[in-house]
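Moving on, here comes chain A:
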Amino acid sequence: MSGNAAPLLHEIAALLDRLALTGEGGSVQLNGLPLQPGDYEALQEALGEGEVSAEIQALGPSLIRETALHGVWWATHRNALQEVVAESIEVTRCPALLQTPAEDVAEAARILRERLSVATKGEHDV
Partner candidate 1 sequence: MNDMALLLWARGPGLQIALVVFIAGMLLKLFEIFSLGRKKDLSTPRPGKAWSGLKTIFSRSLPDKTLLKRSFPTYLMGYTFHIGFFIALLFLAPHIELFRNTTGLGWPALPGALVDGISLLTIVALLLMLGYRLYHPVKRFLSTFDDYASWALTMAPLLSGYLAFHHLLLPYTQMLALHILSVELLLVCMPFTKLFHTVSLFISRWYNGDALGHKGARL
Partner candidate 2 sequence: MSDEQSLGALLREQGISRRGFLKFCGAMASLMALPGSMVPAIAAALDKALRPSVIWLSFQECTGCTESLTRSHSPTLEGLILNAISLDYHHTLQAASGEAAEAAREAAMKQFFGKYLLIVDGSIPTKDGGVYSTIAGVSNLDMLHEAAKGAAAIVAVGTCAAFGGLPHANPNPTGAVAVSDIIRDKPIINVSGCPPIPVVITGVLAHYLTFGTLPELDDLGRPKAFYGESIHDRCYRRPFYDQGKFAKTFDDEGARNGWCLFELGCKGPTTFNACATTKWNQGTSFPIESGHGCLGCSEPNFWDAGSFYHALSTPITPVGRAAAVAAAAGIVGGAAIAMHNRHVKAAARSGHQTVTVNDLEQASGETK
């Protein structure tokens, strides 16, 4: 393996160790690194394809896939024009972006109650 792929893989291995021991992982930002031609492909090949793949539609599509190595996720964030705005490798049990923000949970409960009350009102009217 040439170029800068190997050192990145070592960094990922260290992050995995930390995740296993302390529960805290980390991430490697891919945009902003001086990757040589072939490095990107070498990384993809070394990490492989895993079981989970999730797509988020927020300010454009984000694709978050677990690699063949459990706990290593490949996240590609695009804007509405499909241009990559950020790309990173996340070492975590579940990427933060997949989890629902706490405020949204509270908001969801409120919205659901609102809908229910509208529905009940409707029933009484009949």
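Criterion applied: all candidates are chains of the complex that A comes from, given by their letters.
Definition applied: contacts are C-beta pairs under 8 Å (C-beta built on N, C-alpha and C of every residue); 3 or more make two chains touch, one makes a residue touch a chain; residues count from 1.
Quantities reported herein were computed from a predicted structural model and do not represent experimental measurements.
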Only one of 1 or 2 touches chain A in this complex; which?
-> 2
Contact set on chain A toward candidate 2 in their complex = 3, 26-27, 29, 31-37, 56, 58-60, 62, 77, 79-81, 83-86, 88, 90, 96-97, 101, 103-104
